[in-house]
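These notes concern the structure reproduced below.
All protein chains but one are shown at their positions in the complex.
To keep things simple, chains are lettered A, B and C as they appear, and every chain counts its residues starting from 1.
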Amino acid sequence: MSLSTLDRHRLPDNATLRDGWWQAYRNVRRHSLNLAAPLSPEDQCIQSMADASPTKWHLAHTSWFFEALILVPLCPGYRVFDDHYHYLFNSYYEALGPRHPRPQRGLLTRPAHAEILAYRQHVDDAMARHLDACPAANWPQTASLLELGLHHEQQHQELILTDILHAFACNPLLPAYDTHFGPELALTIQPAPALSWLDHPGGLVQIGHGGDGFAFDNETPRHPVWLQPFQIANRLVTCGEFLAFINDDGYQRPTLWLSDGWAQVQAEGWQAPTYWLSPDDPRAAAAEWMQFGLTGVRPLQLNAPVRNLSFHEACAYAEWAGARLPTEFEWEAACHLSGFQQATGVAWQWTRSGYDPYPGFRPLAGAAGEYNGKFMVGQMVLRGGSLATPAGHARPTYRNFFPPPARWQFTGLRLAR
Amino acid sequence: MSLSTLDRHRLPDNATLRDGWWQAYRNVRRHSLNLAAPLSPEDQCIQSMADASPTKWHLAHTSWFFEALILVPLCPGYRVFDDHYHYLFNSYYEALGPRHPRPQRGLLTRPAHAEILAYRQHVDDAMARHLDACPAANWPQTASLLELGLHHEQQHQELILTDILHAFACNPLLPAYDTHFGPELALTIQPAPALSWLDHPGGLVQIGHGGDGFAFDNETPRHPVWLQPFQIANRLVTCGEFLAFINDDGYQRPTLWLSDGWAQVQAEGWQAPTYWLSPDDPRAAAAEWMQFGLTGVRPLQLNAPVRNLSFHEACAYAEWAGARLPTEFEWEAACHLSGFQQATGVAWQWTRSGYDPYPGFRPLAGAAGEYNGKFMVGQMVLRGGSLATPAGHARPTYRNFFPPPARWQFTGLRLAR
Amino acid sequence: MSLSTLDRHRLPDNATLRDGWWQAYRNVRRHSLNLAAPLSPEDQCIQSMADASPTKWHLAHTSWFFEALILVPLCPGYRVFDDHYHYLFNSYYEALGPRHPRPQRGLLTRPAHAEILAYRQHVDDAMARHLDACPAANWPQTASLLELGLHHEQQHQELILTDILHAFACNPLLPAYDTHFGPELALTIQPAPALSWLDHPGGLVQIGHGGDGFAFDNETPRHPVWLQPFQIANRLVTCGEFLAFINDDGYQRPTLWLSDGWAQVQAEGWQAPTYWLSPDDPRAAAAEWMQFGLTGVRPLQLNAPVRNLSFHEACAYAEWAGARLPTEFEWEAACHLSGFQQATGVAWQWTRSGYDPYPGFRPLAGAAGEYNGKFMVGQMVLRGGSLATPAGHARPTYRNFFPPPARWQFTGLRLAR
Partner (left out) sequence: MSLSTLDRHRLPDNATLRDGWWQAYRNVRRHSLNLAAPLSPEDQCIQSMADASPTKWHLAHTSWFFEALILVPLCPGYRVFDDHYHYLFNSYYEALGPRHPRPQRGLLTRPAHAEILAYRQHVDDAMARHLDACPAANWPQTASLLELGLHHEQQHQELILTDILHAFACNPLLPAYDTHFGPELALTIQPAPALSWLDHPGGLVQIGHGGDGFAFDNETPRHPVWLQPFQIANRLVTCGEFLAFINDDGYQRPTLWLSDGWAQVQAEGWQAPTYWLSPDDPRAAAAEWMQFGLTGVRPLQLNAPVRNLSFHEACAYAEWAGARLPTEFEWEAACHLSGFQQATGVAWQWTRSGYDPYPGFRPLAGAAGEYNGKFMVGQMVLRGGSLATPAGHARPTYRNFFPPPARWQFTGLRLAR
């Protein structure tokens, strides 16, 4: 029973369903460990910038989420694994007290890697017992938070990959995470579809999550939005297309850029997407452009969608191409159109929409209310899903968000006009 | 003939109309000098932070705008006042070449104050001649850029006031700009209207500028937006109401704040709006809260609208008050409702809308295209107008914008729910 | 009667002597105003970096020094000019209470320039009365602090020039302080003496001030120092010699530099001394190297001593030249040698001596004890005197000091080996 199947039937409480939840829980939790498997304890310990976190921290924090939100308040008799962990592995929940400063997560050699694995096991054992023995009165809240916790862990699964890629990119050896990592290898063999423009007539469309199944609070409430007619590209912009932008001095022409973007280009010396290596890069001498990824350094695939772009680079490219980014509403309305490809599985797609609350938005009650709402300023919405997004995690109403200069996620762009 | 009257009839070209433009030009230009009049050359020279500019720079830059966009390209035989000024007084127009770094505007003791006045006169004289003698072929572009230039200068008139207030607030003497400055004095005698909630039924509304008269490009194109039903306050939040927020530990409770806002509160030690002086402030010993403004230090007026707030403080207050900020669309749709007060004349009103382009937005052609569009990220929209906004400058479709932490403008808030 | 003549007879108290002090006071004070004369109130208001101060601030601070150290404690019935000035114009005397933050001195448009002139006059009038009427019991302390205050004001006279030069160098117009400023013009016509090496036999020498006359506390106590035999250059390094260092890639070769120096070269992009303009500098198109100074932009004088160098640049040059900097003790021992030229009047001379206290050093009593002692770490000693040093201010035992990266003073170098 897949996680998404469970979503649609999550309210009743019976042994079969509880077992279904347990299977889902076990699958998600196992996948995190699988993702960490190619990494040594050393690899799992480091933090290459304040925005990224160590793998070990992700493994611990996702366990703490179940402990702090379910086991401690809802599971009678649960014994906390280690009193310090509440301080160490709380990410940003002010309602749950003070926490270890984010930029210092990489200094936590202790608790050791093995202790974190033991912590995960401790939480998993307790969750198994709780899913079995939880009193019926606690079940609805347990089920609801369990579901949130699994989606939460899936988000961190993506971050495990993007964060380690950033860390490895800081290492002059450019080590590969896993030379056989399938989702990335797949990109190297797919021919890019021919570019075509899909028409949307505009008008009143329903935006946001409204049906059964799980959604984050930021996708609600479902509400009408009026759209002007527009066209949207059937696929993402490719590396080859972006290379033409570079070769046309795209990174040297201020009028293509938003003001903040141009300031960033100059301050950080941007010349290409973050993991591209120019032919004269000393780390990978080659006669052609190369790209660093989870599978290591490989020749740039001109047919593959460009990824690891900031919003600013996406905007400048669109300006150069005589087009624009779609709004998040256009994206959501268009993603069901016939011919709409690469909706997910490759790269999150920057939209031209600031991350504002939907009309009538209310955060979840309690600490979980800090999950999304408090980040609703200074960020841009991304839609779709990436090669690092766990299967079944994304959906058309999903609102991912990052600040405009962020480049270390698997982020690309689709044009509109 | 007022500027706004002119706006509605700006296309034809005849002597009467040209004279009308000249009157408008002269009035606007004279007002800038009037605003500078209470300030010594020393006062007009300093810059208290990178975001603010010296008065003298404002006086020069607004003249340069006419010189660079009208006189040089459209006035045959015009002689530039000083070749260096193009570099010194270009603000941010990449298309017009390199410029003096913004944070160093306060170091320009030369050109001296008197030279800037001579520059203004030189430009004014040339504009008078040009409005008289401009060939008909150049008239439409002249009229259009002249109109833009006047609105541009009006925007800088507001900045002259907000920037000097910031500079004076950095001086421990807290000097008054002008103890008789009317728009601020007026606030001290108005009783606040009782708070009431105005109902708007929602539905499809038209947003943006669509008729005759001047508007900035960012207000266009006019387009439909679908609104859910909402309520909006008839007036702005008062200082007395905001004081209750402070006294209820508003600045100490993280869960009231957006994440970025709370980080700012801690990093900068915010305890109250930026120009408030607590009773124990060493600069103004008093038994009560005081407020520093253009008229100097005065007792906090509990009935007056709170101003000089960041977006973050506005949001936290709204959260505390069990309400929210209106979107910019709600504000524009509601501002015509009967009972809607303080739309302008007191404080710009933060909305819950990121500054995104309207569907179909195209910047102006040429250098003027950098006027608005390139700032459309990382900022929030404000609506209304303030005590420092020149008469006739604001309109219901006007989109002002500042980054979320900005506090030095006359910015306040109106609640919605 | 010159200031230095007075120094030697400062203990007795009689009408003639008091009048002599008054003449000295008046001369020094008048000279400060003379130095400010070429500058507008705007010029006198700005601060181009935290290490520099506005002219107006110098004029006020030197007056405050007399007010705070003499008039308030020693002159019965003195009435303070303005209560705020104690806060505004205290530089760094912790014992005298809190003060305006140094980096914000440039924001003090108020008190206005004219008020500072009135303040000076007020202090001068009170000093005149005090020198006349001061009770005999207060005379010794008055005379001693008066002498300190005059030397203090002379130090600020040098800073007035170096600070305004820095400010003007930040202005793309590169305005001249005074195109007829004699001490700088003099450099352009002097031929450089031929370089020769003066021998010093080493052995036990007496270092520091020990006789009559004024000296700062940091020059005492006089004490023996043992020197190894050494040679010292008869003159300073010239611009032409330094240009050869530049042309030999001196700024590109890390092994010539101290570690901190090389870091600075890279971080700040140093390519030449701070006020040199390379032939391709956009501010002064020329076929040759130019130099900006108090008299404006002029062709680099190859025969003139190089100045406005950091300690790091001085050290790197010496390394390149196969020599070294002298220690401060070598300098003091050698400056009496026959043939030792340019001891003062051109540029302070970096020595290879950290600014440590002399054995037995005790700071002055009271607030004046903060004058020198608390800066005795992280700085290097300079000896000699510069074109900006007031006549009669320097002496062979004088210990000037600045941090190794400082470049805005008139600082050069003399080689030793």
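Here, a residue touches a chain if its C-beta (ideal position, glycine included) is under 8 Å from a C-beta of that chain, and two chains touch if they have at least 3 such contacts.
What you see is a predicted model, and the numbers here were worked out from it, not measured in a lab.
J.: What are the shown chains in contact with the chain that isn't displayed?
T.: Every shown chain touched by the left-out chain: A, C.
J.: Give the residue, chosen from C:P103, C:P135, C:G182 or C:P224, that touches the chain omitted from the document.
T.: C:P224
J.: From the list A:P41, A:P183 or A:G240, pick the residue that touches the absent chain.
T.: Only one listed residue reaches the unshown chain, and that is A:P41.
J.: Of A:N34, A:Q121, A:N171 or A:Q190, which residue touches the hidden chain?
T.: Selected residue, touching the omitted chain: A:N171.
J.: Which chain A residues would touch the chain omitted from the figure, given the whole complex?
T.: So the residues of chain A touching the missing chain come out as 40-43, 45-46, 48, 84, 87-88, 100, 104, 106-113, 167-168, 170-173, 175.
J.: Contact with the hidden chain only, please: which chain C residues?
T.: These residues of chain C touch the chain that is not shown: 92, 94-95, 204, 223-228, 230, 254-255, 257-262, 311-312, 315, 324, 327, 352-357, 359-360, 370, 374-378, 380, 404.
As a convention for this text, only the chains that are shown with their structure count from here on.
J.: Tell me which chains count as touching both chain A and chain B.
T.: A chain counts here if it touches both chain A and chain B, and no chain qualifies.
J.: Nearest 5 degrees is plenty: how much rotation brings the CA atoms of chain A onto those of chain C?
T.: Result for this pair is 180 degrees.
J.: Where the CA atoms of chain A average out and where those of chain B average out, how many Å apart are those spots?
T.: Centre separation, chain A to chain B: 38 Å.
J.: Could you work out how far the Cα centre of chain A sits from that of chain C, in whole Å?
T.: Roughly 59 Å, centre to centre.
J.: Where in chain C do residues touch two or more other chains at once?
T.: Nothing qualifies.
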